[in-house]
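Some chains have been omitted; the remaining ones sit where they do in the full complex.
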Amino acid sequence: MNFDELKQVVEALLIATPEPLSESRFLQCIDTEIDVSLENIIEALSQDYQKSGRAFEIIQVAGGYQLVTKEDYQIYIKRMFAKSSRLRLSQAALETLSIIAYRQPVTRNDIDAIRGVNSDSPLRTLLERKLIQIRGRDEGQGRALLYRTTVEFLQYFGLNTIKEMPKLREIEELIDNDELSFV
Amino acid sequence: MSNLNKNMYRIDLEMFEGPLDLMLFLIKKDEINIYDIPIAKITKDFLQYVELAKEMKLSKAGDFVLMAATLMKIKVRMLLPVEESDNENIEDPRTDLVNMLLEYKRFKEISQELEEKEKLQGQHYYRIPLESGNVDITASESLEDVQMYDLMVTFRYLLQNYEEPLSHNVYLEKVSIADQMIFLKQKLMLSKTVKFSELIPLLQSRLVLVITFLAILDLVKGNQIKIKQSQLFDELLVMKGEKFEF
């Protein structure tokens, strides 16, 4: 396969995939030796799209590449989805998700303890939206169910890996420079 | 609580995620040093909100009451005299509370940053491919990603609609129109629309297929279900009707 053919295959895969296309999955699909990386092909495609003024672009997310519409068109697409428009997450769901992202795998009790309130309802929302998953049980007594984030979580927030999460501030930092102004 | 006070605290309690959130708000409002929280004052302030929460019959009221109890316990312990000799080893009774507040605050900050990311990423729309594109992937498959939660919810649904048989090993071969009406309704409880073509492989024999079809006609007549077809020879879609009952 020459470079142009490879570009077309990658494009077809991007159009057809509901999940990010990673280098390894791409190599499984073409099933032959090539001397360019997926990154090179993606770069070339991105340039094509830019030059020809396409309404979409390729982003790097959740360890792979995905095709998304450019932000300029969100107003039109929103109207198309008017009735089933995407609901933003509640404050409770965002707090719960932050804790799971950093403490995973984590039990419901641990989440409740940090939030100071019962988290059943946000947990249910997050499970239904597939942003978190139930993964095994705690070793400790009680053997509580453990929660983790999913690939959809990374996609939803545009993160490439969990390491791209905003940094959790050290407690000392919280005290030193804070809008809370602990006089 | 006096009317004056009520007005002072006319802040929607729902806007606080919980007692820790409210505590952080009070600390910020009064520019309190978090390492030296004036427990008596903050307990008093906090209790006024709790009273309001009780009046409003908030679901979170219990969590607020619990925090109020903790505050009062700390207050009492701070009043107890400390023995001179133990002075160095005695922990400030507020330490646990301070740590909880700081820990919660760390995650609250992160959740605000996540909210920003959500907004940003929400401007882009992912390409959502057709179920299987124009590629021939085993047609009956590929619905949705399945996770443990789906297994749990599905099993629970099934059990709700199923009565454990009292005696075992009795299997009637007969299928009645009434049976198939229940079967159809069960399907509609699980998904909004059911394609008729998807039902066919689930039916044991041509006889059952005919009976199921009669059940559909019966349910349509009673307005319990609706049938839609976008055009001739297109997929028959079954969905709940106005008088759907289960």
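Think of it as A and B in the order they're written, each chain with its own count starting at 1.
We adopt the following convention: contacts are C-beta pairs under 8 Å (C-beta built on N, C-alpha and C of every residue); 3 or more make two chains touch, one makes a residue touch a chain.
Please read all numbers here as calculations on a predicted model, not as lab measurements.
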Whole-file subunit formula (labels as shown): A x2, B x1
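Everything that follows uses one rule, which is that only the chains that are shown with their structure count from here on.
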Mean-CA-position distance for chain B and chain A (Å): 21
Sites on chain B touched by chain A in the complex: 17-21, 24, 27-28, 31-35, 60, 63, 67, 100, 102-115, 117-129, 133, 135, 145, 147-149, 152
Partner chain B, residues of chain A touching it in the complex: 14-18, 56, 59, 66-71, 73-74, 77, 86, 88-89, 91-92, 94-95, 97-99, 101-102, 114-118, 127-128, 130, 133-135, 150, 155-159, 165-166, 168-169, 171, 174-175, 179-183
